[in-house]
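Each remark here refers to the structure printed beneath this line.
The complex appears here minus one protein chain, its other protein chains still in place.
The first chain written gets the first letter, and so on, giving A, B and C; residue counts start at 1 in each chain.
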Amino acid sequence: MIDTNAIEAANEAAMKDLRADYDALGEHLDRRGISIDAIKAKVAGYGVAVPSWGVGTGGTRFARFPGAGEPRHIFDKLDDCGVIHRLTGATPSVSLHIPWDNAAPGDLLAKGEEVGLTFDAMNSNTFQDQNDQAKSYKFGSLSHTDAATRAQAVDHNLACIELGQKIGSKALTIWVGDGSNFPGQSNFTRQFERYLDSARSIYSGLPDDWRLFTEHKMYEPAFYSTIVQDWGTNYLIAKELGDRAFCLVDLGHHAPNVNIEMIVARLIQFGKLGGFHFNDSKYGDDDLDTGSIDPYRLFLVFNELVDATDVAGFDPAHMLDQSHNVTDPIESLMSSAMEVQRAYAQALLVDRVALVGYQDSNDALMASATLKRAFRTDVEPILAMARLDKGAAIDPVVAYRQSGYRAKVATLRPAVTGSGGGIV
Amino acid sequence: MIDTNAIEAANEAAMKDLRADYDALGEHLDRRGISIDAIKAKVAGYGVAVPSWGVGTGGTRFARFPGAGEPRHIFDKLDDCGVIHRLTGATPSVSLHIPWDNAAPGDLLAKGEEVGLTFDAMNSNTFQDQNDQAKSYKFGSLSHTDAATRAQAVDHNLACIELGQKIGSKALTIWVGDGSNFPGQSNFTRQFERYLDSARSIYSGLPDDWRLFTEHKMYEPAFYSTIVQDWGTNYLIAKELGDRAFCLVDLGHHAPNVNIEMIVARLIQFGKLGGFHFNDSKYGDDDLDTGSIDPYRLFLVFNELVDATDVAGFDPAHMLDQSHNVTDPIESLMSSAMEVQRAYAQALLVDRVALVGYQDSNDALMASATLKRAFRTDVEPILAMARLDKGAAIDPVVAYRQSGYRAKVATLRPAVTGSGGGIV
Amino acid sequence: MIDTNAIEAANEAAMKDLRADYDALGEHLDRRGISIDAIKAKVAGYGVAVPSWGVGTGGTRFARFPGAGEPRHIFDKLDDCGVIHRLTGATPSVSLHIPWDNAAPGDLLAKGEEVGLTFDAMNSNTFQDQNDQAKSYKFGSLSHTDAATRAQAVDHNLACIELGQKIGSKALTIWVGDGSNFPGQSNFTRQFERYLDSARSIYSGLPDDWRLFTEHKMYEPAFYSTIVQDWGTNYLIAKELGDRAFCLVDLGHHAPNVNIEMIVARLIQFGKLGGFHFNDSKYGDDDLDTGSIDPYRLFLVFNELVDATDVAGFDPAHMLDQSHNVTDPIESLMSSAMEVQRAYAQALLVDRVALVGYQDSNDALMASATLKRAFRTDVEPILAMARLDKGAAIDPVVAYRQSGYRAKVATLRPAVTGSGGGIV
Partner (left out) sequence: MIDTNAIEAANEAAMKDLRADYDALGEHLDRRGISIDAIKAKVAGYGVAVPSWGVGTGGTRFARFPGAGEPRHIFDKLDDCGVIHRLTGATPSVSLHIPWDNAAPGDLLAKGEEVGLTFDAMNSNTFQDQNDQAKSYKFGSLSHTDAATRAQAVDHNLACIELGQKIGSKALTIWVGDGSNFPGQSNFTRQFERYLDSARSIYSGLPDDWRLFTEHKMYEPAFYSTIVQDWGTNYLIAKELGDRAFCLVDLGHHAPNVNIEMIVARLIQFGKLGGFHFNDSKYGDDDLDTGSIDPYRLFLVFNELVDATDVAGFDPAHMLDQSHNVTDPIESLMSSAMEVQRAYAQALLVDRVALVGYQDSNDALMASATLKRAFRTDVEPILAMARLDKGAAIDPVVAYRQSGYRAKVATLRPAVTGSGGGIV
């Protein structure tokens, strides 16, 4: 639904300036002993998964303000995700959320092939009640006091694996909202024992070539305690379950002021970093566009990842997880994918030999300056050239707007009105 | 719908123990030079308004898990609020939220009289879109860049006043979610100028015997900036508008670690404390039951209020504002009303003459001990006896459960299933 | 230095009221099925260690304002600690800090016996440079990039053990300030590897009947990263070291909003809770008097401890760790010891059978109410009677002030003037 000719026309208009910027940056990096083409190649090879749910307009408990052309189902969502990858060349896979995205595996595979996408980690949902559901998750799912409710939640996760196997996924991501809203409501220890029992049941159904990702979060939807409240508990889970269990880090799921890049380093060191849900936040789990609030923090996370490149078996999953309340979700996801690439490119520019020297000699100022120098290098020409090389858009947002895609789908997909009443 | 005989039967069973506890406490307080009956009289005279929206089960952006007998409209809600007051004797008024509670004024007054409730502050809603609404609040309401949208929001507030005048309300509370999710999205200054213009238009329509309350909140639903982000901005608004404009303090709307009782004191000192939305929180605007997380903080707020009793014209509005996700909302509101009373009773016990002496001599330890002594006094017998005296329940939750009210309304009100999909 | 006759005289004056309060509470608790004497016996048997450094006036980097009669050395400190125990009967042991408290073991033992105190955990200090020290800890100690500096820090810890063995201590507490102030200054992973190596060296020198406690802290003195930044890293350390390594929880060392009681529960569940440094805080590591800011949080911690009473081998160390900037340290430590006892007594009152029932049936409201009921019971008569029974003071602060102890030591110990310039 994006016309290749239109992309090429837009690229044509921007190409001359891009070449000038790329050449100038190439010369500059050459003086720093860095090959711009080598960096470009790494950036070109980098991909981040998009979440199927991210292409719909998000909201808060107060309201949701849908935009035009909201996707109605997974096939609409895959169309939108396909546009993102077509224009950025940076998002080769989609992560599904079940039951929201339930569909016949063959249909999913066919649509995926049509839009040029594969399927990343499967996401289960035991934080909502479905209309046909026997047991309610109001008071928990994997850790519920009732064994039948726990069993239902376990079965759902196994069903996600089953579907995932049919569409080429290799991982299951579990995030639960289980916790409590009052001191005393739950016994922390017995609740966690129940969680671990359920998780073991899921893990025992995990195919040999799959990984299990568990995700911690400080709070929301539970507001006094959350069962997997931080990386400490998340690590305990991964350790209890086994070698194919890993911790997923969502950048917005931590206490205020927490040093997230250090958590990333610890999980790498102890072999339990499974991957990321990228986004940005200022207050809580704001699910804002990646890099929009604190781009240096994102860079520092990638600094750890690049630093760990040589760690044996190190292969974390990269996924966006955002809620787009005031923007066109396609535009936000494209921009965010590029922000992730940008942080990666900047981290690749760090002079690691010099850095180690400064660290060993406790030259804090020069160590900091070494990171800052890499960070402030404007790598946009590298990212744009990598896109151009693969037939994507030099400026994806411009090309997207010129394509008229949103207007087109708005005619095909029924409009949604009101803000749904909200859930105050 | 609550049988008086049942209340009396339950009270009968608990009365003997209560008398023993009350007498023992009376003797103890007498030794401290305090008349228990005088305290009881003040507690009996104290009331806190309940929010109409509080009697429905709340939720988060992830899900809402309705209970049995969810109220369908304002008349169901008034029934529920009537039960709360009938059993606690502590919540003589209800605060309406428009358009959720829109109805014919005569019908509201009649129902209010039926259930023994009057109408507290009116609450406008410009943070959601209604289906019949010309302009969307997706990008703001009172501060929207579009004049027609601002006018629509102003008109809605004036309509709230109009309805309020007909049902005996004397105040309008404005809370807006206006703000931004991205640095740069809004120009802080021009946005606030537009807000102030709109607020002035509303204020100019405020009847002479009304007060205007504006409410600050750090974040949510906006996640980068919120237009009335803290008491500083709230004070500026009240100051710009005029003598009948005041600041409303919601206990859950502040940055982490903020000293809320000090903000209360500052607003009192500068004549701009309008009132409270009571609740409790551990992380953000969690809207948990009042006093359930940090009861000492609640006491410290009431310590300021009791200290200001003699300030001329000091008459802040007291209202609960909570979201009940895992409890029966009626039970939570009853308990919370009693927690507010408890903090008030404890604050009345502070030996203020001694306290001033310790403050003047910088005896920090004894000043602290003076507050702690009042706080740790178990005033439950005073609260219970005040309830008993006015024909309410010694133990409202026990009486409520015995009454079978929830089961009764569950048969009258249709069940809601599923968790609404959530707004992730 | 505290006259027994004076204590008895003060007790005599307060005894009648205390008996009345105790009897009334006993009758009330009896109606709740609780034996007041059984609670009193448990409280009487409870003790918390005091920190030797706590009896001197504390300060901030901006200034320190000494009081009269500042202790000059460990023997003065032991006198002060003896007073605390004499009056409260609640602090039978002292925790030493080396090298601040270095002295001949025989002298320490003799003085301890004189003042009726034993020696709790030893505390090492590698966060300051001593004048005679070969290597500086400016850039770290156990994790320093320089092997000789690490060895010096290890040796110091071994020396602390050696001294501790001679005076009857059975534990070593390690807290280090190692970390970094700039992104990039330290490589998180290599820094932590060095820490673990050093910690293993210390652990290998730990006597069989000793325990090793490591303490986590989010920040300060390092302001970008701290090597043992949270309980997750602390747990990894205890796990790496062995069965006699445990995590120490200081209540003020966590990120804002963190649920500390849940961390306590997790560490108990995984067999790694070593003990506590009790204090209170509102912002950071404020080291305020225990229970002075959020007494309910303290109660919730003790609720976990009482809940774990039957866990095999569960025996956490209890210690105060506070900084007294505006009070007489002796008064603050006495009050804080009593606050710890208070939280313990309140936690003992929780109806655990009922609580489990509410938890199992997801009756969040009644579960919360069950804890609140215990918390709001004024247990002061129990604490006071326990003190009276053992010959301590009914009201230790009153007795202390009447004793004139501070004035006496002020004549013996030279006055300190100025605020030391501060370390801005």
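Observations on the structure shown:
Please note the rule applied: a residue touches a chain if its C-beta (ideal position, glycine included) is under 8 Å from a C-beta of that chain, and two chains touch if they have at least 3 such contacts.
As the structure is a computational prediction, the values presented were derived from the model and not from experiment.
Only one residue from C:Tyr22, C:Phe188 or C:Tyr224 touches the chain missing from this view: C:Tyr224. Touching the chain that is not shown, out of A:Gln229, A:Ser332, A:Gln359 or A:Ser403: A:Ser332 (per the contact rule at the top). Touching the missing chain, out of C:Tyr22, C:Tyr137 or C:Tyr358, is residue C:Tyr137. Among A:Lys282, A:His318, A:Arg387 or A:Arg406, the one in contact with the hidden chain is A:Lys282. Touching the chain that is not shown, out of B:Asn5, B:Asn131, B:Asn362 or B:Thr411: B:Asn362 (per the contact rule at the top). Only one of the listed residues, B:Ala49, B:Leu142 or B:Leu300, touches the absent chain: B:Leu300. Hidden from this view is one chain, which touches chain C at 53, 58-65, 127-131, 133, 136-139, 177, 180-183, 185, 218-221, 223-224, 256, 281-284, 286-289, 292-293, 323, 325-327, 417-424.
Contact between chain A and the unshown chain involves residues 17, 20-21, 24, 27-28, 31, 256-257, 259, 282-283, 289, 291-297, 326-328, 331-332, 335, 342, 362, 364-366, 368-369, 372, 375-378, 380, 397. With the whole complex as reference, residues 138-139, 145, 180-190, 192-193, 218-219, 224-225, 229-233, 235-236, 254-259, 261-263, 265-266, 268-270, 296, 300, 303-304, 307, 355-356, 358-362, 364-365, 367-368, 370-371 of chain B touch the missing chain.
Keep this in mind: only the chains that are shown with their structure count from here on.
Per-chain CA centroids place chain B at a distance of 38 Å from chain C.
Rounded to whole angstrom units, the spacing between the C-alpha centres of chain A and chain C is 42. In chain C, 256-257, 259, 296, 362, 364-365, 368 are the positions where the chain touches two or more neighbouring chains simultaneously.
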